[in-house]
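Partial view: only certain chains, each at its native spot in the assembly.
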Amino acid sequence: MKRKAFAGLLLVPCLASPVFAQGVSPETKVIVDTLWVLITAMLVFFMNAGFALVESGLCRAKNAVNILAKNFIVFAASSLAFWAVGFGIMFGNGNDVMGMTGWLTMGADNSPATGDAYQGVFSSLNWTGVPLYAKFFFQLVFAGTAATIVSGAVAERIKFQSFVVFSFILVGLIYAVGGHWAWGGGWLSKVGFADFAGSTVVHSIGGWAALAGVIVLGPRIGKYMPDGTTRPIPGHNMTSATLGCLILWLGWFGFNPGSTMAADPSAIALIALNTNMAAAAGCLSATVAAWLALGKPDLSMILNGTLAGLVAITAGCNAVSVGSSVIIGAIAGVLVVYAVLFFDKVKIDDPVGALSVHLVNGMFGTLAVGLFATEGGLFLGGGFAKTQSQLIGIAAVGVAVFAMSLIAWFLIKMVMGIRVSAEEELEGLDLGEHGMEAYAGFVQAHQEMRTEIV
Amino acid sequence: MKRKAFAGLLLVPCLASPVFAQGVSPETKVIVDTLWVLITAMLVFFMNAGFALVESGLCRAKNAVNILAKNFIVFAASSLAFWAVGFGIMFGNGNDVMGMTGWLTMGADNSPATGDAYQGVFSSLNWTGVPLYAKFFFQLVFAGTAATIVSGAVAERIKFQSFVVFSFILVGLIYAVGGHWAWGGGWLSKVGFADFAGSTVVHSIGGWAALAGVIVLGPRIGKYMPDGTTRPIPGHNMTSATLGCLILWLGWFGFNPGSTMAADPSAIALIALNTNMAAAAGCLSATVAAWLALGKPDLSMILNGTLAGLVAITAGCNAVSVGSSVIIGAIAGVLVVYAVLFFDKVKIDDPVGALSVHLVNGMFGTLAVGLFATEGGLFLGGGFAKTQSQLIGIAAVGVAVFAMSLIAWFLIKMVMGIRVSAEEELEGLDLGEHGMEAYAGFVQAHQEMRTEIV
């Protein structure tokens, strides 16, 4: 694509000069690539704020401190875990299953050398010519994203310390192993599995880990009534949720275009646009679907539809046309509405819709690469091979991550407990876990009710 | 300007090398320009969050979900409308009135080729050497801004679906036509009209469309009392409004400096600084003006003064000195305070001051180019020619956009209705339009009052 777009410029004479022939000197390329990688990494970092706001906003005020604290500390935990062991397991030289070098993000490395010129222990990242610490920083913010997805699904009943411990395990081990398979030179990368920016590697892994946690935890008290009905538990702050979703949309312009890890003009322009169009289509299709299914355009569905579109385009944002992005996003927006309804029907209590957004659409987005890819996509006459690779990846990562997460959650439950007491859950985790309120001075309805009862 | 600033550097020998002579190879230039365009576009995208927070924060809690939903979905609608038809009408090759090619953002295009080397259907953008999708993405976030301006002015009484439909019409047609005149090779660009980053094209167009809507809608119930007095309706969340304004200030560093669509060091540094100084001056002058006019430094006036400074410097940020920016911003800050008082006097109900900020100061800022431009400005001895061109543009765009918008609003009113019922307006649009509350669990004063009455 780049060659075609540059065709006009390449007609300029003076091809004798090696600099001119290349157009961009090696040192200049390192500079612009590093700028791009660092700036997009910062945008992805900011997604922590987005997740914190969406997840706390869609839950109750009495648990807001707890959710904010979880979403905040999870990136600190991710930073240490990924620095110490996760990065080595994911990208260090090793075998088909995991990396075995690069602990503490150290070891031989002559980045920004690339390709055959690269000599070091992180060979799986030798395709990008930026300094090692830029590579690590970019991958770290991705790892943090996977961990923060879990927070929303297990919200309003998990013990604070149990969540922190699981975050260390997820980022240091589970995510790193799954990521090694697809991005670190592991076996999945050898069967043609394509997941450009992480519909599976980041979002589905986060989603599977969350699903395991939700199952071990059980639903919140009062969510599913004895008579079989489901009680809606409205979020306490739609301003938070909306701002958070816009921050996530912004962050995705780092997430997807930054995954080039190179300032390739045509590629990053296409990816940025595909990302945006899928989000827009997901937003509108979820609005319509919610309107039809629920009678009104529910704002939380509008927001989750947008996120669904973003998750779904993540795997194929570099490989599909703008038109396909619109279609993928539109499907994702409908999927998320019905997924939310489905999970409630089977009594899997996910307070913020994280499973519907990240797990369901992470899988769909990964599959969509097989269907819509300009080169090799089933719907574009490419046959079934690409789709098959995608299905293998979806299934393998799903089984492995779900199993590892289930074991981790059970171990945590046995060793330190996983769920707060029923009394603490009713009173709110903010007082029980943190000894404070999120909105001191504001009168809450449940407080009034308590006063009335007393 | 660039040449002068680079004078020292150009003294370096070796001018024989074509690369060295140019200093920047064509491919390098495409890369850095694309980085700049995409990153600044992301900042402008983030302005959606700023508008959502400012507008919802300055309205009542009972309408917060509705305003957030409007400001959120408007960018999704803009994305599809501008992609499908707006971009073609605005920048596609056509006639003096509108573009007639480039539907679905497709068609012949060999960007990043520039000038005479460009061969495609978007000739009006051949001055910037970035990929087509980068051009589109940047222009899209501008189109979205125009649409989001409307949301605040029509808040607290408009039907959700009517607003969404108008957004499609505004971005797909009205904004695109007005934009074509000034930026897309239309007739205004041929009479010397100068609007660098859109005081008229974005802000006045949004403002005129909003004014038409406000007139068709009428004021909110209870705003203008039968005895002739005006009742202040305070906003529900000044934290939102302040954060939103800071996000807008940040976003303007994309809006104005990004409008170079090229990483020209001296130009973007000047523009960034001018943008900041006008905002600062507008903030301080509005503070003083509000203190004198109202007795206290009202925070919403401080915020709107800043936005007024930003809107006013938008047209001329590349063409005036830093000192002129301070003066332009200071005037804008005073203007906005008196404009807010004026609109209330004539019973035009604009809940967030959008008309005072975007329409009044969009016009003033456009005029200010004629007065303060370093080259050709009336106050700098350049005669009246430049000012005349500006006045023509202000008037022509105003008449055309206001007329088209009025027609669109009336059609919407006839076909699907435009205003919610009085009962829904009193109860709040959040329950009526979306079936939910923004702050579930928080006790609101009007709820208490209702309880007392019952």
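Quick notes on this one:
Which chain is which? They are A and B, in the order written, and residues in each are numbered from 1.
Please note the rule applied: a residue touches a chain if its C-beta (ideal position, glycine included) is under 8 Å from a C-beta of that chain, and two chains touch if they have at least 3 such contacts.
Worth saying up front: this structure is predicted, and the values here are computed from it rather than measured.
Counting every copy of the one repeated chain, the full complex in this structure comes to 3, with 2 of them shown.
By our rule, only the chains that are shown with their structure count from here on.
Between the CA-based centres of chain A and chain B the separation comes to 32 Å, rounded to the whole angstrom. Of all residues in chain A, those touching chain B in their complex are 5-9, 12, 14, 17, 19-20, 22-25, 28, 32, 35-36, 39, 43, 60-62, 234-239, 242-243, 245-247, 249-250, 253, 257, 263, 265-266, 268-270, 272-273, 276-277, 279-281, 283-284, 287, 294-300, 302-303, 306, 322-323, 326, 439, 442-446, 448. The touching residues of chain B, counted against chain A in their complex, run 17-19, 25-28, 30-32, 34-35, 38-39, 41-42, 45-46, 48-49, 52-53, 56-57, 64-65, 68-69, 71-73, 75-77, 79-80, 83, 104-105, 110-113, 117-119, 130-134, 136-137, 140, 160, 237, 240, 433-443.
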